[in-house]
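Structure first, commentary second.
One protein chain omitted, others in place.
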Amino acid sequence: MSAAPDHDENHPHDLAHHFDTHRQQFDAGKLGMWIFLVTEILLFSGLFCAYVIYRANHPEIFIYAHQFLDKNLGALNTAVLIFSSLTMAWAVRAAQLEQKRALVRLLSITLACGFVFLGVKAVEYHHKWHDGLLWASQYNPKHHDSAEHNEAGHGAESDGEGLHGEEPKNVGLFFSIYFMMTGLHAVHVIAGMGAIAWVLNRARKGHFNRRYFGPVDFVGLYWHLVDLIWIYLFPLLYLIH
Amino acid sequence: MTTEAATASSHDDHEIAHVMPLPVLFGVFATLMVLTFLTVAATWVNLGWFNLPIAMAIATVKATLVALYFMHLRYDAPFNGLAFLTALVFVALFILVTLLDTIAYKPSVDAYRDANSVSAPQ
Partner (left out) sequence: MATTVDGKTADFPTDRGPLNYLNCDRGILSWAFTLDHKRIGLMYLISIMASLGLGGLFAMLIRVELAHSGQQIVDENTYNQLFTLHGAIMVFLFILPGIPAALGNFVLPIMLGAKDVAFPRLNLASYHLWVIGALFFLLALVTGGLDTGWTLYVPYAFQTDTRVLTAGVGAFILGFSSIFTGINFVATIHTLRPPGMTWFKMPLFLWALYATAIIQVLATPVLGITLLLLAAELVLGIGIFDPTKGGDPILFQHFFWFYSHPAVYIMILPAMGIMSEVIPTFSRKHIFGYRFIAYSSVAIALLGFLVWGHHMFVSSQSSLASTIFSLLTFSVSIPSAIKVFNWLATMYKGSIALDTPMLYALSFILLFGIGGLTGLFLATLSTDVQLHDTYFVVAHFHYTMVGGTLIAFMAGLHYWWPKITGRMYNEFWGRLCSIGVFAGFNLTFFPQFVMGSRGMPRRYHDFPEKFEIFHFLSSIGAFLMGLAMLGVLIYLLYSLFKGRRAPANPWGSATLEWQCSSPPPKENFAETPSVSDPYDYDHIKYDPEKNCYYRVN
């Protein structure tokens, strides 16, 4: 309890002056982080809303355009993010148990996964750029030779043809939504990697212990949310049927 | 680590937060990978409109697993979970009401577009 106000000798250096106990500090931080995650979910909600509106009103655009996305790369990135979530959750455990070496390693692996994810994303963006598959005002596809595309491995659907059907109007809108969603997600991945790098540095300096590991946990929550959003983006964008 | 002063004071003896056992973490990871495979595999079968609900259901199971175990919600203060669910409710509200409206006015937009033959861009 608050019997002794914080005159420094009694107040541990890793407990902020306005908290009485480590537990109170941790609970406040965790609640704050969850509420921040709520704001992140609502930030993305606008893009999901745009997606749903256009998909419901113009399904033909989505069915046509998703063939240009590479399912395999999408699945690879999903796996990478899920694996990084595992190492992140494990890192939180290591921080709680004061396993400093494991903590540093696990955070490093998580960070590396972030780089892999971004690398794959960059490859995908490069293809889109090259093929002129860009957002509405820049949409200028160079795929009229559909055989070429088949060979590139895109859109091998169950009925075995190349690109199905006529190109509908306003296909560029799909790529607008695709770039906004994956782009905003990538920004979050980068922000998460920055945060992981920060706790990694602090972990190396031995700042964390069984009563003070909040930053690892909170960064972890953020990273899991980024994973969680990708779990929806993957089927919504890549696996349209 | 912290051999400095004052660590031993009797703040609270039990753990500040639940420590996730490793078998649970690995189990969740394996399940997530299997589900990822399943969601890709589901697109190999043409089920018409039913493909979308299946994909969303699988994604939701995956998201639930991540939230409950990786994000510790199962062992956490209930309010945090409540905040998370509240966010989802408001997302649903936002999307569904907007969807309701756009679907309702779409015919008049299409009619106008056809009548004025507004062409597609480019």
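Observations
Letters A and B mark the chains in the order given here, with residues in each chain numbered from 1 onward.
Keep this in mind: a contact is a pair of C-beta atoms (placed from the backbone, for glycine too) under 8 Å apart; a residue touches a chain by one contact, two chains touch by 3 or more.
Model, not experiment: these values are computed from the prediction.
Taking the full assembly into account, the omitted chain touches A, B. Set against the missing chain, the residues A:49, A:69 or A:133 yield one that touches it, A:49. Checked against the hidden chain, the listed residues A:12, A:74, A:114 or A:172 yield one contact partner: A:172.
Contacts to the hidden chain, counted on chain A, fall at residues 1-2, 5-6, 16-18, 24, 27-29, 31-32, 35-36, 38-47, 49-50, 53-54, 135-138, 169-170, 172-173, 176-177, 179-180, 184.
What chain B contributes to its contact with the hidden chain is residues 79, 86-87, 90, 93-94, 97-98, 100-102, 104-105, 108-109, 120-121.
Assume only the chains that are shown with their structure count from here on.
In whole angstrom, the spacing between the mean C-alpha positions of chain A and chain B is 12. The touching residues of chain A, counted against chain B in their complex, run 9-14, 21-23, 26-27, 30-31, 34-35, 37-38, 41-42, 45-46, 48-49, 52-53, 56-57, 71, 75, 78-79, 82-83, 85-86, 88-90, 92-93, 96-98, 100, 136-137, 139-140, 158, 169-170, 172, 206, 208-213, 217, 220-221, 224-225, 227-228, 231-232, 234-236, 239, 241. Contact residues on chain B toward chain A in their complex (touch as defined above): 1-2, 4-7, 9, 11-12, 15-17, 19-20, 22, 25-26, 28-29, 32-33, 36, 39-40, 42-48, 51-52, 55-56, 58-59, 62-63, 66-67, 69-72, 76-77, 79-80, 83-84, 86-88, 90-91, 94-95, 98-99, 102-103, 106, 120-122.
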